[in-house]
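In this view, the complex is presented without one of its protein chains, the others remaining in place.
Which chain is which? They are A and B, in the order written, and residues in each are numbered from 1.
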Amino acid sequence: MARIFAYIEHKDGLANDSAIEFLGTAKKIDPAVSPTAIVAGFGAGLDTTCNSLLNSYAEVWKVAHEALAYPNAELVRQALVAILPAGCILLVPHDHFGIDLSPGLSIDTNSAFASDVVDIEGVEGNSLKLVRQEFGGQVSAHVRCDISSGAILNIRPGAFKPQETLALNAVLVDKSAEVGTLTAKRRFVETIIADGGGVDISKEPVLVSVGRGIQEKDNLAIVQELADAMGAVVSCSRPVVDAKWLEKSRQVGSSGKTVKPKVYLACGISGSFQHLAGIKGNPFLVAINKNPKAPIFQVADVGIVDDILEFLPELTSQIRETCCVSAGK
Amino acid sequence: MEILVCARRVPDTSENEIELNNSGNDIERDDLVYSINEPDNYAVEEALQIVAREGGHVTVVTVGSEEDEEVLRREMAMGANQAVLLSDEAFNGSDGQGIATILKAYIVKNHYDLILTGVQAEDGAAQVGGMLAALLDYPYASLVNSIQVLDAKKLKVSREIEGGSKEVNEIDLPCVLSIQTGINEPRYVGMRGIRQVASVEIPTLGLGELGVDAGAVGEAAAKVKRVDYFVPVAGKGAEILQGKREEIITKLIELMKAKGGLK
Partner (left out) sequence: MLAGVLSPEQATYGVISGQVLFMAIHVLGLSAFGYIVARRLIPLFRGERDIRFDRPLLRLKRVLQFWLGQWKHPRYRFAGTLHILIFTGFLVLAIRAFKVLLLGASENFTIATASGSFGHFYEIVTDYAATVVFLCMVVAAIRRMVFKPARYAVPERYGKGHPADAIFLLGLIALLMVADSLYEASKAASLAQQGKIFELPAVFSLPWVLKNVLATAPISTLWNLYRGAYLVHQLTFYFLLCYRPFGIQFHVETSLFNVFFGKLDRGTVKPVKWGVPDEQLDQVKSFGVKKFEDFTWKHMLDFYSCADCGRCSDNCPANAAGRPLSPRFLTIKARDYSFQHYPVFGRSNGNGSLVGSIYSEDEIWSCTTCGACEEECPLLVEYIDKIVDLRRGLIDSGNVPQTLQKPLKALETRGNPYGKLDKKRAEWTKAEEFQQSCPVKILDGKQSADTLYFVDSITSYDDRMQAIGRATAKILRRIGLNFGILGAAEKDSGHEVRRFGEETLFRALRDENAEAIKASGVQRIVTADPHAYNALKHDYKNLPLVEHMSQVIAREVKSGRLELKPVENANNVYTYHDPCYLGRHNQVYDDPRRVLDAIPGLKRVEMKRSRDRSFCCGGGGLMLFYEPKEEQRMGVLRVKMAAEAGANVIVTACPYCMVNIEDAIKVAGLEGKMSAIDLAELVEKQLVDDGSAIKAAEIVQQERPESTPALVG
């Protein structure tokens, strides 16, 4: 069985959640193999991340290079080509970085590439059986991946449950010297942070969506609080935009934006087909509406017949009490 | 600037209900409406706008068969100067790396300053662009939502990253970019425009003309193969949670955690 590596994204000394999710992924590929974490970067933040990973990964490879201070996928790719052993399996988060890195890396390492993997079924000989989704999540597919010369797997964040393992006698290997010079035909310039108003709900995985049931603009605050507690983003249906309570960029629907979240909370939304037309990909849809006959209940996964003005604040406070605060964001 | 856009004809998810067929090995394709992959359309519009500013030509290429020509025609109706179809039975069943290999074979026989693909297609793989760049040894940037031509050798591009923020990069030409939807507002292509290009000849190139190694493409060479489609079992209609509000909330939190709704 090949070695399994997990590429760890990190920021300000904190490893991305995918780090512990990958332990679960690796286990499903082969419980006998202990995955190695690869952390690339530069400076104190890199060291802090490496050290914290030693708690869960038996082996951590550190790749420190000045050029990698900002994770430029083009440069990281070159670094990985230098240090990855042939035929290994590399796990990468399927996010803007993984999308940037992995396809090209798979060519450079002559390995297979599978994108946005949501489940692993196991290895059969040289074949890794995994599950992906297609058509915006409307169907799933069983996929066989020939891993005889290795594989790069982009794993969907949140698809695998975090595994708490305790690594004893974990080893930190410094691979920085094996990376030669990194030449850049693409150079990082800067990051422009989106202001709150620049929210793009179509890319958000969790949405708390509000409709007419909110009744007044002032009540929107309870929705925002719930979203904050959940680490989610507020979206809405058309009437809320028409009433000018929220900007157009928040509108979900056939004349608004199309969203593909994993979880969608429809609060006080009746579920008109113009609104539902904006929701793709079969998210986990929770509907909260005081009208038991609201059409949204026909398409929701879970329904709650209640007044959102009372239900949401209680939900928010309970979430705050029980839940973890979001990390790494 | 000579720009090549790699396009693909896909079932239009906004106008189709994707369902499994009776044998469960594929989706039901009978009633499907096909159109150009939406991000590819944005890529063509972007190419047209760049060429309108900088001069040059836009070529659209696809790997497929005759039925994919309609997509090439539509992009010509939109304004692309020419279209090319790469087609051969030997190409069938290619995985992402196979497609990239075929495209590379075409590209090295021509000269392009900029190669665009859409960020992803209906299979959500988002891979061909990056693979193509590596094969050509061109720099690559994915999820591009803005392009500025700095000079004949360099572009300034921004990439869309989490939270709606933008990562700004400088990238050397020639390069490959994968284009994100929303980069521009594609112009409308009506039935009339399509009719006007209905009889334009579209050159078709096969294995031989491209000089592709048959062993590098096609089903046999594919490292990644889809075995089937399936739909995970789901309930019908909402499960209405019962009980006191407190209990409902607890249950809801549990469910949302499992689905990744809570961090």
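The rule we apply is simple: contacts are C-beta pairs under 8 Å (C-beta built on N, C-alpha and C of every residue); 3 or more make two chains touch, one makes a residue touch a chain.
Source: prediction; values computed, not measured.
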item	value
Option touching the unshown chain, where B:12, B:26 or B:228 are the choices	B:12
Options B:35, B:59, B:117 or B:178, residue touching the unrepresented chain	B:35
Absent chain, residues of chain B that touch it	12, 14-17, 31, 33, 35, 78, 185-193, 195-196
Contacts of chain A with the absent chain, listed as residue ranges	212, 239, 242-243, 248, 254-255, 272-273, 277, 295
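One rule holds in what follows: only the chains that are shown with their structure count from here on.
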item	value
Chain A-chain B separation of Cα centroids, rounded to whole Å	21
Contact set on chain A toward chain B in their complex	17, 72, 74, 95-96, 99-108, 111-116, 129, 132-136, 138-146, 149, 151, 158-159, 185-194, 198-200, 202-203, 205-206, 230-232, 258, 262-263, 265, 280, 282, 284-287, 292, 296-306, 310-311, 314-315, 318-319, 322-327, 329
List of chain B residues in touch with chain A within their complex	11, 13-14, 17-18, 20, 27, 96-97, 100, 119, 122-131, 133-135, 138-143, 156, 158-172, 175, 178, 182, 223-232, 234-235, 237-241, 245-246, 248-250, 252-253, 255-257, 259-263
